[in-house]
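My structure is below; once you've seen it, I'll send some questions.
Note that one protein chain is taken out, while the other chains of the complex remain in position.
Let's turn to subunit A:
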Amino acid sequence: MDEEFVYTLHNVAELGGHDDRAWHIAWNPTKPLLASCSADKSVKLYTYNHDGEGTLKFSLATSIPTGHLKTVRAVAWSPSGCTLATASFDANIGIWEQELDDDGNPGEWECASLLEGHETECKSVAYSSTGTLLASCSRDKTVWVWEVQPDSDFECMGVLMEHTQDVKCVAWHPTEEILASGSYDDTIKLYVDDPQDDWFCCATLTGHESTVWSLAWSPNGKYLASASDDKTIRVWRRIGEYEFKCVLVLKGHERSVYSVSWGVGKSSPNLDTSLGWIASAGGDGFIRVWDISETSSSEANIPSAKLIARLPAAHGVHDINSVVWSPRKGYEDLLATSGDDGMVKVWRIRET
């Protein structure tokens, strides 16, 4: 029957509110807020805190109607946690900030800027680690890099037309200004800025046999994980400045893998070889968590992967569209997922 795993995922919260498929979620990096977006064109913000007995309680804080004309496909927080970006099928990127009321208290979330330029559906949006750059991508096959300027001004620094099909996702390196994108053309592209010139594609990673749906950098920045319609997750090791090599292929999912997230895992002084935990989820409804480590026995810098937790039917019969580790200190054992049932769920991983 079912294998025993070292860790178990426990449900912490089931958050309703969306009237349609919940596509994506994003944890605020500095505040107790979780954002979700949906085909219902709204964004929900959930807050959480410990009640008197030390239980973590989640509740709906606010709903932003957004004004997007179509599905809101993705959300991303700026590193400061003060700004939220939305990517919509209406081809626009929304920038949202909380207004201050007359007493200086935080009030409503308002659209501070609308970034137009993509020709068709936007699929993903991401802030760079310093918050000075924003990347967006679309079915129009392009990736745009925007500079974040004061007063919610954005200047387009580059339009990258490297992919031959829809660009499904963008992800910034955790410390450097390196951008990765995944596409319906089955490839992953990496881009950097040439100080003398424009942004350019510095590497193309091939190996997936179908659409690349999601990308996640390892916390130390030395690896990139990619989730694909080919039902696998690939882990790519950075072996040169702009050189990457596939070192792991994680199998097990029975349908498309729509989302991958790389968390710090369980930090412990004698686990300095740990690279953290990869969580994955998709059309088969499973959440899987893999422990990735560089053990001393591993050959030629190939890390090892061990499936440490697996949860079936996390959203019942429905697809899981997104899985994300909490980045906040003290909450690194929390995972959020969103599904075709319109639900957002929060899970805690604990030793079995």
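Side notes on the structure shown:
One rule holds in what follows: contacts are C-beta pairs under 8 Å (C-beta built on N, C-alpha and C of every residue); 3 or more make two chains touch, one makes a residue touch a chain; residues count from 1.
Methods note: contacts and distances are computed from a predicted model.
Going by its UniProt record, the hidden chain of the complex is named "MIP18 family-like domain-containing protein" among "MIP18 family-like domain-containing protein", "Trafficking protein particle complex subunit 6B", "Ribosomal RNA-processing protein 41" or "Exosome complex exonuclease RRP44". Across A:Thr47, A:Ser63 or A:Thr120, the single residue that touches the chain missing here is A:Thr120. In the complete complex, the residue from A:Lys168, A:Lys189 or A:Lys345 that touches the missing chain is A:Lys168.
In the complete complex, the hidden chain is touched by one of A:Asp291, A:Asp319 or A:Asp333, namely A:Asp319. In the complete complex, the hidden chain is touched by one of A:Trp27, A:Tyr184 or A:Phe244, namely A:Tyr184. When the missing chain is restored to the complex, the residue among A:Gly158, A:Gly182 or A:Gly283 that touches it is A:Gly283. Hidden from this view is one chain, which touches subunit A at 21, 39, 70-71, 73, 89, 120-121, 123, 139, 166, 168, 184, 210-211, 229, 255-256, 283, 317-319.
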